[in-house]
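Heads up, one of the protein chains got dropped from this complex, but the rest are sitting where they should.
Each chain carries a letter (A and B) given by its place in the written order, and its residues are counted from 1.
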Amino acid sequence: MVIALIFALIVIFSILFHFLSPWWFTPIASNWRYIDDTIIITFWITGVVFTAVVLFMSYCVYRFRHQEGRQAAYEPENRKLEWWLAIVTAFGVAAMLTPGLFVWSQFVTVPREATEFEVVGQQWQWSFRLPGKEGQLGTSDARFVSPDNPLGLNPDDPSGQDNIVIIGDDLHLPVGKPVKVLLRSIDVVHDFYVPEFRAKMDLMPGLVTHFWFTPTRTGTFEILCAGFCGIGHPQMRGNVVVDNEADYQAWLQKQQTFAQLSAPKKQ
Amino acid sequence: MSAILIFLAVIAGIVFWWLSQQRLMAKPWLEEGPTGGFPATAPSSLPAAKIGLGVFLAVVGSLFSLLISAYFMRLSIAQLTRTDTGLLPTPNLLWLNTGVLVLSSVALHWAQVAARRGEMDNVRAGLLLGGVSAFTFLAGQLMVWQQLSAAGYFLASNPANSFFYLITGVHGLHVAGGLVALGRTGAKAWRGIAAVRLRLSVELCAMYWHFLLLVWLILFSLLTGWAGDFVDVCRALLT
């Protein structure tokens, strides 16, 4: 009796916790609202299943608990019931998977007009690189890394010279424009994660990975590292500032290019 | 990961074939009696050691398929990022070693046939020849390593070299392990145990040898680049 009640209370407690707890997504700041929607659909479906299964279980525990003279039924199987349950489950799964795959196909198709920029990870800080006037990111390799050239840009690649390099400072992005983020690491695996943007992606040494999003509101957002990268992992922070167009251009003017950064040292 | 998936598909095929004979559709609660009326579902009549070796070979097969998968996967990434071609020169000695390993396998097959017929002298001769030639194979592989490193292809120079040494090394270790078992079988043979009792041991050795030969032939074609060519041809045909 009490035992059945406790199992039922677990369900009730869980539902109350879900609706009443103050811990929930941070307000979104990108176009990936669909991801949140898919999560909510999933919450509803799984929540119903959890409630149904556990309440049914606690009912059975109450109703069929051992009492003097009770004998269990002999019921090896019930094909019809089992098939029905399997089919209903398959539909429930499909109801979660289908929207998920649609959103994923958006996630993997980068819009043509997206502008590129590069995020470079190293133990334990974020750096950024934007294409310059010519709109091209030059080549790079961990081999070229030196104190003057912390991002390892290829010094002999002309298309890299005008690239804007941001080290130890905030990244700015214009609001409302899709961006394609290229991710590169010069040491270990990191993961570029801004909770408000929902999207995240690993920085895999040896490869350049990517994802895209559109910032939808202005403000300053924290960048975390979500790929364990050694002792400094929790300290690997940064900021993205989403500006309106005018502020963004003003900021852009003040940034230095790769050529400017390495020039004085060369003399 | 295609190599391991193909390997697993084969294993799954065997498992499902076997399961299909175990009456998985039966309703066991309706069948009473010492056999349930179906003797075919009892354990097979093969000796447990043979089944055991079969299962072990599946494990070893899985290991080699994974190494092959890893080899191909790294190769495709290297081609993507244009780091290296992934191939080493093939010393001619490898051909000789392959021949020696075939000889070893044939010798053990002969020993196995002889053991079934009860011809002890031939069993001994087969075991001896098989053992010596397997030993020669190992020595030959070591010489291949020596030749390669003399030519400047060191283990750590690049991942293509590392894979070559790793894969040949793992295979060699399996041959060496087999030699231990073969040694024990040989000791029994010379102690004069009856051929009937020796039969199982010899059969197990032969089975293991044939398997390692098969693995070697696959690895050899892989390391010389034919397997890669073959895959390319298939891919070209498909697209």
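Basically, a residue touches a chain if its C-beta (ideal position, glycine included) is under 8 Å from a C-beta of that chain, and two chains touch if they have at least 3 such contacts.
The criterion applied here is as follows: contacts and distances are computed from a predicted model.
Peer 1: Looking at UniProt, which of "Excalibur calcium-binding domain-containing protein", "D-2-hydroxyglutarate dehydrogenase", "Tryptophan synthase alpha chain" or "Cytochrome c oxidase subunit I" names the chain that isn't shown?
Peer 2: Choosing among "Excalibur calcium-binding domain-containing protein", "D-2-hydroxyglutarate dehydrogenase", "Tryptophan synthase alpha chain" or "Cytochrome c oxidase subunit I", the correct UniProt name is "Cytochrome c oxidase subunit I".
Peer 1: Mind giving the shown chains that are in contact with the missing chain?
Peer 2: A, B
Peer 1: Among A:Val145, A:Val175 or A:Val241, which residue is in touch with the absent chain?
Peer 2: That would be A:Val145, which touches the missing chain.
Peer 1: Spell out the interface residues on subunit B facing the chain that's missing from view.
Peer 2: Where subunit B meets the chain not shown: residues 1, 4-5, 8, 11-12, 15, 19, 22-36, 38, 41-52, 55-56, 58-60, 62-63, 66-67, 70, 73-74, 77-78, 83-84, 116, 155-156, 158-160, 162-163, 166, 170, 203.
Peer 1: Extract the touching residues of subunit A with respect to the undisplayed chain.
Peer 2: The list for subunit A reads 3, 6-7, 10, 14, 17, 21-26, 32, 34-35, 38-39, 42, 45-46, 49-50, 53-54, 56-57, 60-61, 64-66, 70-78, 81-82, 85-86, 89-90, 93, 96-97, 100-101, 103-105, 107-108, 122-124, 141-143, 145, 147, 152, 183, 186-189, 191, 193, 195-196, 198-207, 209, 222, 224-235, 237.
Going forward, only the chains that are shown with their structure count from here on.
Peer 1: Can you give the whole-Å distance between the Cα centres of subunit A and subunit B?
Peer 2: Spacing between the chain centres: roughly 44 Å.
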